[in-house]
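Note that this complex is displayed minus one protein chain, with the remaining chains in position.
Then we have chain A:
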């Protein structure tokens, strides 16, 4: 019996690294290979030892599929392929393949630089890993091997995000990890879509099945998979309307700029940044505003490059107008130079990274934090421990790392106290290297959080389930309580089984394989002659002879089967004796049987033959005296295999006895 087994190694009742093992009819696929940014030890990667236990990775796994470029979906990939030793194919869309290494490289640099981590994957490993990637086009059916095929569907969410259908024979699984459902929890170098813990998100179910400013809507055809695996982060979240959020965002930026303040918007280079840039560009144009808007150096070009390259992945409006005007070539948004941060007057700066944990955004934040006229707008979730997370949690005095040169002979205390630092808390010393001083920064600037996630809530997930019409649903990447709510909703509304395994738990779905059988025209005509039109929703019983030849199944009439196979027909009759206690004569007994059957089997032709026997279709009933007991009569019932059903029924009927004569 073929079965589907799903084991999340990550993202099972949690929102950490995504890594789901799916086994369909003996084929093993890993869906996503994410990392958890919250850890800097072994725990940041899924525990792959549960796979290696089954033998060599490359022998065990048929392929790895990556849904999109967020690190909690692809961050462990170089580790998995270059350090753990997976050497098989990795599938992802072209934009994901292009953008993935940038993020991985970014994270590697942060891990090695800020956290001083050794034994991390190297640039070369990222490259070698990316060389194992096979790019998949949308709606292209990719044959992984003779039995396993995959197909990508547009998911919106972020550039290049895809839902994947995995098919082995008649069984299929659809993985909709993003589909604008996805959020990217745990990513340090990118945005996350979740509200900080102290915020309650306002509600309105606006699942992004509609296009946003730069990406299209997720779409999948009615593929009726055996299983739909879907992310459920926003299972119970209802959000305020997108237009309200946009209006609010523009209002806040405008007010700050009007009063001469500076606005810092920490972003990740690709994705939401473009969305907000288009928004501000249009607003600036409409309002004829003069304050400069800047974007981190180099990243505008990079982002532009990818959006130009992957224009078919953007939404219809951008695609249509692209020939006349590239929406990503902004008139008001210029490249940022670090010297601009000290310029007087208002300005808006989009700077990376999005969580204020390093780099340009943190440098600018340090400079501007001390002025109450300024504002920082966090458009995404921030991982614990980052400056972004701290200020969103309401912290106004931040302990931050400063650095000073220390050698026994060269000591430069307090050289690095930038504007806004008010006191030094403590100093650590080390023998011969740079050491850090913990300093305190008072944040006077305004801090705003505005979620611009590529969102999907319960409504959106339900919509997708309705669209795909799966036989079973499995929820991942969400919190248990929220999943429970959604699970009930799905089970009630769609009457399908819904599962929510924890990490390490295996869900096994027995599947009933549908075996295609060809039916002969003759047999079909005979069925049609009975006057019943076929109805796709009502299964119908059809009698015939099944011929299995060369892996093909055909149902034909028995006559045709005999002819095709060159066989002679043999009549096979089943015979059964029914003993009834009755002292009457055989003829009288036969008449009673006739009367009884005639009254019960009204739709059948019941005959009493001159020789005393009774027939019902091909069934023959004869009454005889018992050789040893004259008080007992024996009813001999005989029927052909064609009337097996009726013969059995009739026998059971007679065994119950005949009604008493009136």
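Quick notes
Just so it is clear, a contact is a pair of C-beta atoms (placed from the backbone, for glycine too) under 8 Å apart; a residue touches a chain by one contact, two chains touch by 3 or more; residues count from 1.
Heads up, the rule we're going with is that contacts and distances are computed from a predicted model.
In the listed set "Hemoglobin subunit alpha", "DNA-directed RNA polymerase III subunit RPC3", "BRCA1 associated ATM activator 1" or "Adaptor related protein complex 1 subunit sigma 3b", the entry agreeing with the UniProt name of the missing subunit chain is "BRCA1 associated ATM activator 1".
Among A:258, A:505 or A:559, only A:505 touches the chain left out of the display. Only one residue in the set A:112, A:311 or A:636 touches the chain that does not appear here, and it is A:112.
The chain not shown here touches chain A at positions 7, 14, 16, 26, 36, 38-39, 43, 47, 50, 53-56, 58-59, 87-89, 101, 105, 109, 112-114, 116, 123, 127, 130-132, 134, 145-147, 186, 197, 297-298, 301-302, 358, 363, 384, 403, 405, 407-412, 415-416, 432-434, 480, 502-506.
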